[in-house]
Every structure is written in structure tokens, then in C-alpha cells.
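Every protein chain except one is present and positioned as in the full complex.
Presenting chain A:
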């Protein structure tokens, strides 16, 4: 799961970008984390191809040590700089509405995060829309794609760059844990429910939206952490899908066995 790996691996990038520039503005963070995202992709490829490791082993190695490095950096410098562990891990989604953009004329046009993440959303949609065929063929059968003259490496790096960007842009508002939860849970839920790629993408998006809304209300009603509640709801939806699919396949198996008895 390269997306998961990247979302962990970009942590030191964010910290280093912050320590180096001393600013918490999103663009600096995006650049730092984007760079780490690409470095970790290189590292994974390198370990797999040259180090002869299995691909999941190289992914595991890469993201655990980079994430650990990030956590060490944060705890080492927490005292000196205004960057706390809680904030990076859990985000500060509750403060998002307060961090608004105020135009020169004095008009408040709403939270900054909405514009940043909205722009990322549009870019990701455009990327997946335009590159859908290339992304599908290079994920399914990279060697065949190369034989057609489609560069599997290029599309892999593009995909990873977009995963890094999305991760990093979301980091500031929602924190590492929610990013990881939302990278994995909705996609895993969709993978259980359908075998069609386009339907899968659609279900994953809907699940993500429902988890966010559901988590918001859950957090209000129990007066708990918003990020935690959203991750919990995403987990619950996955659990429901899992139970549903299990009971359905069992039902199908019964029907087929009955049919074969009749036949």
C-alpha cells in the first residue's frame, strides 16, 4: 500500500520544511512533504529493484523509518518551535473554520483550508480523469504498458506525487491519523463492495464524504475529537460492508449448493 507508506513518509519532510523555514504556511509544507514523497517513492523502487527486496518489504522499511524519523524530529524540537506532536498527528480540524481568508476589502471569504483542499481536489479529479487509461494499464500490467510505449515509471511517479500532494495538503487540517484512515478505509470498503474500477472510485468517494459528515455529528454528540470520530465512522462503515459481504457470499454459497443438489 504505497499511499499509506507515503502518507507516513512525508512527515519528516513537513517537519524539516517547517524547521528550515520557520513558517507554517501551507506552501512550504507542501514543498517539503512533496519532496519527501518523491524521495520515498525512489527509495521504494530502489530497494525493490536493486536491493532485491519484495515490494511490500521495501514499502514497509521505507515508511516505518521515515515516519519514526519524523516523530523523533518533532519530539526533539517541540520545545523550541511551535509545532506540536498532537497537532501533526491529530490535526486541528476544529480550528479550520477560524483560519479564514480576509480580502483587502475586509470581506471574509471563508476558511483557507477550503480553498487549498478545493484546489487539490480539482487537480486530483483532472489527473484521474485525463490519465485514467494510463493509470489503469500501468497498475494492472506495467510490462505490457511499456511494450506499448507507455512509461510505467512516469505514471507511477505521477501517481505518487499526487498521493503526496493530497496527503500533505490534508495534513495541516486533519492530521496524519485521519489522512491515513481516509486513504485506506473508504478504498477498502469500496473494494469489498464492487469489482468495477469506476464504481469502486465512486463508492470510495461517497464513503469518505459520509464518514466525514457522520464523524462530525458523532464528535458533537459525544463532545470528542473530531478527527477520531471521523476515523471511527470510516472504520464502522468498513465493518458494516465486511459483515454484509460475508453474509451475502455465505447466502450465495447456500443457494448454489442447493441448486447443485437439485441438479
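Brief remarks follow.
What we mean here is this: a residue touches a chain if its C-beta (ideal position, glycine included) is under 8 Å from a C-beta of that chain, and two chains touch if they have at least 3 such contacts; residues count from 1.
One rule holds in what follows: contacts and distances are computed from a predicted model.
Comparing "Spermidine/putrescine transport system permease protein PotB", "Cytochrome C556", "Rieske (2Fe-2S) protein" or "Metal ABC transporter ATP-binding protein" against the UniProt entry of the hidden chain yields the protein name "Metal ABC transporter ATP-binding protein". Listed residues A:140, A:202, A:217 or A:244: the one in touch with the omitted chain is A:140. Of the options A:101, A:123, A:200 or A:245, the residue whose C-beta touches the omitted chain is A:200.
By the touch definition given at the top, chain A reaches the unshown chain through residues 52, 130-131, 133-134, 136-137, 139-141, 143-150, 191, 194-197, 200.
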